[in-house]
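Shown here: the complex without one of its protein chains, the others still in place.
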Amino acid sequence: MSPEERVLTGSHFLLGDHACAEGGLAAGCDFFAGYPITPSTEVAERLARRLPAVGSIFIQMEDELASMAALVGASLSGARAMSATSGPGFSLMMENIGMAVMMEAPCVVVNIQRGAPSTGLPTLVGQSDMMQARWGSHGDYEIAAYSPSSPQECFDHVIKAFNTADRWRIPVFVMADELIGHMSERVVIPPADQIPRVERKRPRHKPDDPDFLHCLAEDEDLVPPIVHAGEGYRANFDSLTHDEKGYPATFPEPHDRLVRRLVDKIRLHTDQIIEYEEIFMDDAELAVIAYGSTARSARRAINEARREGVRVGLLRLITVWPFPENKVKELSNQVKAFVVPELNLGQMSREVERFTSLPVIGVNHAGGVMMAPDPILDAIREVKKNA
Amino acid sequence: MPEIVVESHPIDTVFRTERLPHIFCPGCGIGPAVHAYAQAILESGIPKERHACVSGIGCSARVPGYMDVDSYHTTHGRPIPFATAIAVVKPEMEVTVFSGDGDLFGIGGNHFIHAARRNVDINIICINNFNYGMTGGQVGPTTPLGAKASTAPYGNTEPAFNLPYLAAATGAVFVARWTALHVRQLKEAILRAMQKKGFTFIEVLAPCPVGFGSPNDLGDAIEEVWLYRERCVVDHSVYLPDLELDLRRKDKPFVMGNFVDIEKEPFDPLAMMKKKEGE
Partner (left out) sequence: MRHDIRVAGFGGQGMLLAGLLIGKAAALYDGKEAVLTQSYGPEARGGASNADVIIDDDPIDYPLITNPDHFVPMFQEAYERYRPSLVKDGILLIESDLVRPFADEGPYRGIPATRIAEELGRRIVANVVMVGFFSGATGLISPQAGEQAIRNTLRPRLVDLNLKAFNAGYDYAKKQEAS
């Protein structure tokens, strides 16, 4: 039942949303559940056509609560599961993103960000869900999030997201934005055998082995092996605080043990997850930190500033979560200030402030239009003047 | 006469016996319903490795944790979309949602009607005790009009759902109602649901002496079960709108039965591709 190729190897001129969909296919996504929402609808539309054509499942659910619940169920049944949404839908997903964290169900959610809060600007760009991605569900937890700056990165980051999700058993987000989702650019899709693939850690024990505790992390990485529905393990997965057997254990001691492990498995291994690109940073005395569509404007701004003789560099975030705190600390010994442009009124800039005592200058707009290079350039000139 | 020592019961094999005793209150009606479900698993001929049991939150939602099958205790109201995913990813599995009326029809009501409409191949066993029991007897979508609850101290101002009627109207291929007293009929209904492809719904009326019985003067569990015994009438072909329930009303019987048993194509996300291939 495969009249179509799963991996469309070759060069394409693709919409960012479509590139997200193709990234999912290339990563081996075999289950999509979602609810149409602008400006992410084109991801769902592309997968509605493409997934069944390669024998995989596409379901349009009744809402995003159901979509995210379905992702967790599919993931724990062994599927590589993804969804795509935008702010209002992301809000509804938060409940079961917490469940994915608690049950350690790897899955991927693409958020094509639009102007917010509430219904906000359905068709126009925003970057104001960045903190929601990190803290939107209740409780202490860790996730990972990517932030593509081009359709090519939409493709690449969805693949990275699946691999990070499966490696660490967490939900992973691709925090794109409307500008990137709705622009078309060249996307090069490699041959299927060159798509990086990380497999989930599977149990060494057979079903019915009394020594096997499916929620026990025996390895240094703190990630327990995953068992899937129907394999005979007859495991209990619980949204309640649970013990190493997976059974409810609603007491302070097992709670601290579980939550600490869920957090530490990421916090102690951020170096294996964090990715960024440094542009002109070698001799920089000023650093711009940017991500998503805004990173493109930042790039133009630093090129312009360099022509004016300002030694400014760009730290372009590929993963926005976990945040590259060590890099910011390290740069604090080199540069005199940070400029952080973003299409929100100051979100990732707060994170920068947590890890430096240097001035952090936000360049902000609430959204609806892409950040232009000029206000970033103005901020660079201003900082240079005052430095 | 020699003493006979019974070390185990055949039904023990479908329980996680090391997790017993359970958390349910004395007199709770969930236990007999669990027994019927366990017996149905044994008799289904489907190995327990191929059963999955999914729940939301509430007393009834603790049941999967006692069953020796793949079990998932999910978030409040979301077991149906979770189970939907298991059923489509692993179509060979027998997926049962075992949860309560508040979970499935209050916070999770939207998922119920859509899964029924899709005819997802899952079984729903709904313990209906007319209130939110775990949190201490709050009013819910099945609490009868006028009944008392901790959040309806003057009496419930809202009419209740007629669950079998709702399930039938939204597309379930098998719809039944039994009580915690009718364990044999209940087990047979669950077995029938497991045999069927598609969305099946079984409502189980169950005493909650603490949460519902006491504030509504139904007496203790024994008295409520006596009420079932005296007032229950089996009528498989009842007119479904007449299935409204109010345990406090002495003038109306409680109608039990297997009300709907029809055949319809179960949900298959790839159905149109298979159809295309067959052309």
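Which chain is which? They are A and B, in the order written, and residues in each are numbered from 1.
One rule holds in what follows: a contact is a pair of C-beta atoms (placed from the backbone, for glycine too) under 8 Å apart; a residue touches a chain by one contact, two chains touch by 3 or more.
This structure is a prediction, so every number in the text was calculated from the model and none was measured.
Across the whole complex, the hidden chain's contacts among the shown chains comprise A. Contact with the chain not shown here comes from a single listed residue; of A:T123, A:Q194 or A:Q272, that residue is A:T123. Of the options A:R80, A:K160, A:K265 or A:R296, the residue whose C-beta touches the omitted chain is A:R296.
When you scan A:H12, A:R50, A:R80 or A:H269 for touch with the missing chain, the hit is A:H12. Residue-wise, the contact with the chain that is not shown comes from A:H182, picked out of A:R50, A:R80, A:R167 or A:H182.
For chain A, the residues touching the absent chain in the complete assembly are 11-13, 38-39, 121-124, 178-179, 182-186, 293, 296-297, 299-300, 303, 370, 372-373.
The rule is short, and it goes like this: only the chains that are shown with their structure count from here on.
Per the touch definition, chain B reaches chain A in the complex via residues 16, 19, 48-50, 52, 54, 57, 62, 64-65, 68-75, 77-86, 88-90, 92-93, 110-111, 114, 269-270, 272-274, 277. By the touch criterion given at the top, residues 1, 30-31, 33, 52-53, 55, 57-59, 61-63, 65-67, 69-74, 76-79, 81, 95-96, 98-99, 103, 207, 229-240, 247-248 of chain A touch chain B in their complex.
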